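In what follows, a single structure is set out as structure tokens and then discussed.
Every protein chain of the complex appears in place save one, which is left out.
The block that comes next holds subunit A.
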Amino acid sequence: MGNRLLSMLMASAVLGGIAEAKTVIHVMHQGDPGWVSTYGEVAKRFEAANPDVDIELIYAPHDAYNEKFSAAVMSKQLPDVMELDAPFLANYVWSGYLQPIKPLIDQDIVGDMTASNIAQGTYPVDKELYAVGLTDSSVVLYGNRKYLEAIGARIPKGVDDAWTREEFEGYLQKLSKLEGVKWPIDTFRGYGIKTEWITYAYGPILQSAGCDLIDRKTWKSTGTLDSDACVDALTMMQKWVKNGWVVPQSSGTNQFFAEGHPAALALGGHWFYAEAAASMKDDIVVMPLPKFGPKGASPNGTWIWGITTASEHPDIAGKFVSFMLKDKQLREHAKETSGYPGLKSFAADSPLYAAGGPMAVAFEQASTTAVARPPHPAYPTITSAFMGAVDEIFNGGDVKAALTAAAEKIDEDIEENDGYPPFDEQQ
């Protein structure tokens, strides 16, 4: 009996030793139930292929991701691999949280990245790649075919053919008087100001109108965000709201394809297509974003994967990232949710975005009009100040005053951080 007990204890000690010998890779991510399940399955497949590695997934809700990340930084518990929103990359690299990823992942993945994907993962100071994603993103103008035909609207064929500001506002005016249309456009105010939506989707309207959130050479916002062009662009958007042309924030995010189709147009993300098309079938028209000034502009960037400087096993972390990006089931899930390709091989396997596909115009925007959000360490302040200003403007505030206050807030942050060296030398 005693011998048996001794052997059991020895066996458990040996097994315990084996368990301890496993390398644990912590992976922090966000996502809805579909993505959470998919990441869990990928982790299991990776562990089956690499029995000496344990993948520990750390989930943080989308809305509280930054708080979770801050807590991880303060308690020195940064994960090995983390999902991050692309415009925050400059801040994370400048703060020393991320390490270059190019030497750590399979080189065929690096060669497979689209130009926009490389841009969203590259730090502008050392031009190194710090993060990689399977997907990217864009915003297009969705239209209800029946309503557009009823007002005799021209349907653009491609990015070069996009509506001008005059055309666009003329159609909004006509749609506002059309029977059945409650709101001419949904700009998805329903996403609120806790998400990146306002900066992500409305920023390109400013860029198309000839201004920006910040001067990307001097890294000063005053004189740019509150310039005449930006004031004019946001006065135009405020007019849409005042005229009752825009779906209000309280009406949610599906008025375009809700019963009765109360919204005629939708300035929506690529992810909106799957649900809208399933409901509207052939009645949905996908168009490029209008030109509000001399040139077209569209957003890019999404949640991508980086490896932190805290990782004790960056090589294994890189192996996991490569495995995940090549995982067939993960790609299938991305396709089901109309994932916008960030890898060329994924694009080739996505008929939705291929030439002649229903979302081809969205993919065309990536190589023609996409403008990344300002790649600067002050980005968290830039986006928060801009979103606050837009919210104030949409609620009837003075446009010039709101934009000037936001620009000053951004400049103050940059000054307080001594210009975020070496960004202060980049003029």
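As a convention for this text, contacts are C-beta pairs under 8 Å (C-beta built on N, C-alpha and C of every residue); 3 or more make two chains touch, one makes a residue touch a chain; residues count from 1.
Note that contacts and distances are computed from a predicted model.
Trainee: Match the chain absent from this complex view to the correct UniProt protein name in "Cation acetate symporter", "2-oxoglutarate ferredoxin oxidoreductase subunit alpha", "sulfate adenylyltransferase" or "Sugar ABC transporter permease".
Mentor: "Sugar ABC transporter permease"
Trainee: Any idea which of A:64, A:118, A:155 or A:348 touches the chain not displayed?
Mentor: A:64
Trainee: Would you indicate which residue among A:47, A:232 or A:275 is in contact with the undisplayed chain?
Mentor: In the complete complex, the chain left out is touched by residue A:275.
Trainee: Can you say which of A:46, A:303 or A:420 touches the chain missing from this structure?
Mentor: The one listed residue touching the chain not shown is A:303.
Trainee: Mind listing the subunit A residues that contact the chain we can't see here?
Mentor: On the subunit A side, contact with the omitted chain comes from 26, 30-33, 35-37, 40-41, 56-64, 67-68, 70-71, 74-77, 195, 250-254, 257-259, 269, 271-272, 275, 279, 303, 337.
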